[in-house]
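With one protein chain held back, the other chains of the complex are shown just where they sit.
Labels A, B and C are assigned to the chains in the order they are written; within every chain, residues are numbered from 1.
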Amino acid sequence: MLVDQGLEIGDTLSDGCLTVLLVSERTRYSLRIKAEDLTAFNLESGLGLPERIGQSSLTEARMQLCLGPDEWLIVTQPDLDKGLGAQLKRLSDSFIFSFTDISHRNIALTVQGSEAVAAINIGCPLDLSPEHFPVGKVTRTVFENAPIMLLRTGEDVFHLECWRSYGPYVTGLFARYAKDIEMS
Amino acid sequence: MTTDQPNPYRLSDSGTRQISFTFDGKTYQGREGDTLASALLANGVHLMGRSFKYHRPRGVLGSGSEEPNALVSFDRGAGRVTPNVRATTLELYDGLVANSQNRWPSLKRDVGAFNNTFSMFFPAGFYNKTFMWPRSFWDKVYEPFIRSMAGLGLAPTKPDPDVYASTYGHCDTLIVGAGPAGLAAALAASKTDNRVILVDENPALGGSLLSSEKASIDGASITDWLAQTEQALRQAKNVTILTRTTAIGYYHDNFIALAERLTDHLADAEIGQSRERLHRIRSDKVILAQGAIERPLVFHGNDLPGIMLASAAQTFLNRYGTAVGYEVAVFTSHDSAYGAAFDLHDAGVHVPVIIEARTDIDADLRDSAAARGIEIVLAAAVSNCFGKWRINALELYTPINGKTRRIKCDALLMCGGWTPSLHLWSHSKSSIKWDDKIDAFVPGKANENASCVGACNGDFGLQTALEAGGRVAGGEATYTVSEVPFGRGETFRSLPNYKDVSKQKAFVDFQNDATEKDISLAVREGFSSIEHVKRYTTIGMATDQGKTSNLNAMQIASVAVKKSVQEVGLTTFRPPYTPTTFGALAGYRSGDLFEVERKTSIDSWAAENDAVFEPVSIWRRARYFPNGSEDMHAAVARECKATRTSLGIFDASTLGKIEIVGPDAAKFMNLMYTNPWAKLAVGRCRYGLMLREDGYIYDDGVVGRMAEDRFHVTTTTGGAPRVFRHMEDYLQSEFPELDVWLTSTTEQWAVIALNGPNARKLIAPFIDGIDLSPDAFPHMAVREGKIFGIETRLFRVSFSGELGFEVNVPAHYGRAVWEALFEAGAEYGIVPYGTEAMHVLRAEKGFIIVGQDTDGTVTPQDAGMSWAVSKKKKDFVGKRSLMRSDIVANGRRQLVGLLTVDPNVVLEEGAQIVADPDQPIPMDMIGHVTSSYWSETLGRSIAMAVVKGGFDLEGKTIFVPMPGTTHSAKVCNPVFYDPDGERLNVG
Amino acid sequence: MKFSARSLFANALTGHKNWPEQFPDKEPEKQYDVIIVGAGGHGLGAAYYLAKKYGIRNVAVIEKGWLGGGNTGRNTTVIRSNYLYDESAAIYDHSVDLWDGLSQELNYNTMFSKRGVLMLAHNIHDVQSFQRHIHANRLNGVDNQWLSREDCKAFLPILDISERPHYPVLGGALQMRAGTARHDSVAWGYARAASQIGVDIIQNCAVTGIRRSKDGAVTGVETEKGFIKANKIAVSAAGHSAVVMAMAGLRFPLESYPLQALVSEPVKPVMPCVVMSNAVHAYISQSDKGELVIGAGTDQYTSYSQRGALHILEHTLMSICELFPIFKRMRMLRSWAGIVDVTPDRSPILGKTPIEGLYVNCGWGTGGFKATPGAADLLAYTIAHDEPHKINAPFNLDRFTGGRLIDEAAAAAVAH
Partner (left out) sequence: MFLIHCPYCDEDRPEIEFSYAGEAHIARPQNADAISDAEWSEYLFIRENKRGIHCERWWHTNGCNRFFNAVRNTVTDKFIMTYEMGEPRPTPEEIEAARDDD
């Protein structure tokens, strides 16, 4: 998917302690709805959007991520989860909300391994200890000069998204860190 | 006494490997674990450098990062030379190469030392008083001379091949300093569930413990206790230990910067291995256990090599097994120096005398000295020192009887008391207060969640430090300690000497050669603030930032200005604690990682097709596509011609895009843009003009209405982030009642612009679901459908004046669609064009580029775009400002076209315009050229300009004075080509 | 005592014991003709010119802390005048004219070094913008020339002109008459010269209020050392200008931001000129002591704390390392922050205020040092004549109402 960005990662960067993989194609919708309409929206749609900023609901087919007081990112596996777009379109008859297809705007990386936290912390100023950033937590933040979205899916596993043109920069930073691990 | 054969001053063989190193071209032997300073001292070498101003010979003063004198150039190959490295912290490795500095041609024969001979003419601040006449000499003689004398070490000459690292970290407790207080704090904290980071600038944990052999803790020797402690801490999962790491600065909200040195101590530091790492740590609580620094005594001749702090000699002895001499005298006003004297004596060094400035000392000390046969002279001072490259004798002076006595020695230790290290504490804006008991400042009120413990809190002694450390970290630690009592001292603001003060050279700041006299002179000349004294004398401004000098200076100044030390105060502590490598502060962010370079999904095709690129904000864009050896001019002419006559293809993906969705979308658009939006039909586009609230043009772009409640907005490439912010700001702060949401979609879409009479023909076969006929799909319309089976938003718009389409496809398909179109376009001679041709094509049509033809001071009226400003709307951002008196006044600069009288002259962009070319300088400039190109289409040059009252000048001639020539040009309408827009329908 | 090589020599022979005070610290009199609030270079200079050029000697300069301790002593000492607009070029060039010869005028070596200021162009927009400046400067009689990439390298051999993706050097604008001066010496020199002709300098005396008569005119200042009467008060308080103006009931279009700077350890001469890169927000020169003097960008928020954030310095140093890879191993010795007062158009306000007898000189943002002699001279003129000189007349407060801004920053704005 990212041939155009000169990115063909998918290989382990360093000896198992840090793996950075490009996530295959996903469908993404940015969904915006006022907080006061959420309960009714959830009831009607059955989507079960998480209610607080930073919360997520995760299944293999779909991630629903609450990024702002009125903002959700829904990321789906296109072959497992079809029809969301159509469903949202239908819902727009009964609710005032916004959804925009941003499938191609972002790319996603899976960052995993015992060095995953350290690798992300080279450029991300958040405290990623499990107490402060438990599994399931999601937020937009920064990775040095790149705005990113970070979701913890496991103790040592993160799902990181950024705008596609930031991909080489983000992976470039990981590659430098991997080299540090190798050489030390 | 046995000594190491190659190291005549090595008293105990530490058992480590013998290694060799080179200093000033001469090879010496040292031992693993040495610093350069300890190794040189073990070889009997004291002369290590020259001072800054007078080029006086200098040896070590201290034994750590406080060192002002022994600065060397550390050389590990091309581009890897570090100037001004303290020999006392430079860890020795096999093959290390270092050189002395600030001397020419050699350390012993230094031409610059004539400054010392004439030092009486160069007191502090001398440069203010001279070098003024003759006036012409300043630029040509004096200033170049002063500049040539600058600097200590040599400047680097080659790029540094090393790389650096950077990271963020978090903890509950950050402990700075791994001396007894820091270690005890870490031990206590390790037993909690806190995350602890313990940092120390030294390679080993222990701090002052490494220099105090004789003590014991809980029955264990210092060595054993340290080993146990380190093991316990390393086993604790919640403790991270960072050695060779300096806490350099304390910033807002407990944010601490640490610089970790990773490879300087390695004999084989590979290039590619990070040399240093910047840690940016946020800690809930900070414990500062940075210890204290011993103060020198200020007496005549106190800077000769061989004269050093007593604690330094003790450290060289106990930690490195090195004697700083075999005939070591001591001059002190504090008990702590006695421990150093006794350690040296007990190791076999002869201590001929302890010169005590005080009139009395404790009986214990007297007895201990007597037991060792060391003479103590009370109420005495050193009045002179002898020796050229190293002290060989001192002159003892007893003011009570006025007698002097010459005593041979090969080193002299001094101790004037101790200064708690308050640097980081003060960075945090926590207060300090004067403590009369120790004659030093100690911590006052904390401004952050931070504490000082141990010596840096003014609490001296091993047991005190250990227990304070334990307590501050929440433990109730008690320690059983056997130690030499730290004792107490007295501060002498001036030491007795029979010489007139003007004949003395008593150094306060060693590196900068600032003396007691300089402070007196500063005060005499009216520099009464301590900050003035610092700036006038340069005390505290050397590379050690006054670690050993500031307190002495302040006390001397307090006498001179007749104020208390509290009133005089201290100069501000400024980060970093010790000099910090630029590369470390840059961290990973160099080369490719210095800045993001954004590329579109079509960029790789452009690269493969020999595009020449230009940076536009942080995007890389194709500027033109030369054929073979074509230059830019030829390429652009060809690209323009092909577009006008047949078909050009252009990557417009970098344009910012924002999806504006919600029932109030049109209302919101009405507020953000000058144009009216309510009546724009679904499927139609409009050029949008955005102002700042001050009425000046901020951005522009084509907007398509995709649905009643959905707009597809485009922005300029560089403007996308600020337009998004501008919109969010107004939406959230001023118009929160609107039901509308913004989503950035810049990178969702790849945008392929097709321009030229054959544009429709090209796409027609590949489009599904869109009627492309001119009636069904007029200019300024947008449709959704498919191209090559891929979903597209197809805009019929034109930035060239030709029939134009912008194919938006999801970014992933950008290159594939581009390639397919390019291939199919072969039949029309399709030509890819870059930003340069795009600029020419739009200029031929008089379309503005925001940021080029406007500059943040141009209103829509000025730009001739009143047509884009709704007269009916009650409100939009910037509306009121357009009515301001100076905005509606006559004589504003207005955007016009220019046609040079000589059609072959292409004006320079930025060239200034005058009405009268014959006027003298300064000329009255009435405008400037904003855009200027050769138009292949028109066979002549064209230009756009902003000109004072320009709209009224149409047909008039203006002038552009250039060096050596003046161009004349006629003012015209800026639409140079196809003013009626007929080309939009050709094809 | 006149300063000269001769007096230095004579004093050396007497152990430098006979130098008089350069600027005695005075206790305030009850009344002055003019009070200047703020003893930085601008305020001290204005007092000097008032006394010297206009014969108004009953003048006090009142300073909250120690003289020269604000932005005068905290800046990176860059002096240049190659500004775009006629008004700016005139005011800064007037200053450069005064810099030339200031040492002799004051009998105090301010070490003005015309080493040249080279502003680097990193993209086509920079090139266009610099060309515009150069052409405007040429027709205004202000020295500024375009250097090609290769010319830049020839002028500054250590410059890296390789074709790197980020911020390549496409050329530069060079003002040869520009350079640096010794910041402290400027304040001290003006203080000494002003003192010698009767000006009182009163340090450690914060102004706490401005008193006005019933008809609104100023009558004096309340200070920590009591009330001091004066019918003319000039405020030249840089970052604190808004605070002082508020004492007179005036609200100003000013915001105060932290601005950081740093120096490296001293090394032998390597950087013969000043280099500025607006695109990466960094500028660098080498002091006569050998330190690389580096200026950073402002922090994003307003503050009076004289303290900035680390990431601003990180950004500055990564830019310096990128522009000058040979400096990567150099070490930062000291960093600090000043408070800069910034107007909406980044140009100063220098002139009268709506209050009779109250004058203001503020809003110099990051450019105040270079303007020191010019601003001081024009402020003195304005006070003495109770009307602005034609050079500072455009820099009035009214421009914000009508909209005739002098927006140097906007003119350099990056877009498209």
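Descriptive notes on the structure:
Please note the rule applied: contacts are C-beta pairs under 8 Å (C-beta built on N, C-alpha and C of every residue); 3 or more make two chains touch, one makes a residue touch a chain.
Everything numeric here is computed off the predicted structure, so don't read it as measured data.
The hidden chain, counted over the whole complex, makes contact with A, B, C. Within the complete assembly, B:447 is the residue of B:447, B:870 or B:968 that touches the hidden chain.
When the whole complex is considered, the residue among C:2, C:30, C:214 or C:251 that touches the unshown chain is C:251. Of the listed positions B:630, B:693 or B:952, the one in contact with the omitted chain in the full complex is B:693. The hidden chain makes contact, of the residues B:265, B:633 or B:879, with B:879.
As for the chain not pictured, it touches subunit B at residues 251-255, 280, 282, 429, 447, 693-694, 725, 728-729, 732-734, 736, 875, 879-881, 883-885.
By the touch definition given at the top, subunit C reaches the unshown chain through residues 240, 242-243, 251-256, 300-305, 307, 309-311, 341, 343-344, 400-403. The set of subunit A residues touching the chain not shown comprises 53-54, 67-69, 71, 125-126, 139-142, 147.
Criterion: only the chains that are shown with their structure count from here on.
Subunit B and subunit C have CA centres that are 22 Å apart.
Annotation: 32 Å between the Cα-based centres of subunit A and subunit B.
Rounded to whole angstrom units, the spacing between the C-alpha centres of subunit A and subunit C is 48. Those residues of subunit B in touch with two or more other chains are numbered 166, 280, 589, 592, 595, 597.
Counting partner chains per residue, subunit C has no residue touching two or more of them. For subunit B in complex with subunit C, the residues that touch the partner chain are 52, 79-84, 120-121, 123, 126-133, 135, 138-139, 143, 146-148, 150-160, 162, 164, 166, 249, 251-252, 255, 257, 278, 280, 429, 500-503, 517, 521, 524-529, 531-532, 535-536, 538, 541, 543, 545, 572, 574-576, 579-583, 585-587, 589-590, 592, 594-595, 597, 614-617, 620, 694-696, 699, 716-719, 849-852, 854-857, 881, 884-887, 889, 908-912, 914, 921-923, 925, 928, 961-963.
The touching residues of subunit C, when paired with subunit B in their complex, are 3-5, 7-9, 12-17, 19-25, 65-69, 73, 86, 90, 101, 103-104, 107-109, 111, 113-114, 122-125, 128-136, 138-141, 160, 165-168, 182, 184-185, 188-189, 203, 264-271, 286-290, 305, 307, 309-310, 313-314, 317-318, 320-322, 325-336, 344, 399, 401-405, 407, 409-416. Residues 1, 3-6, 25, 30, 32, 34, 70, 96, 98-106, 118, 121-129, 132, 144-146, 163-166, 168-169, 172-173, 176-177, 179-180, 183-184 of subunit A touch subunit B in their complex.
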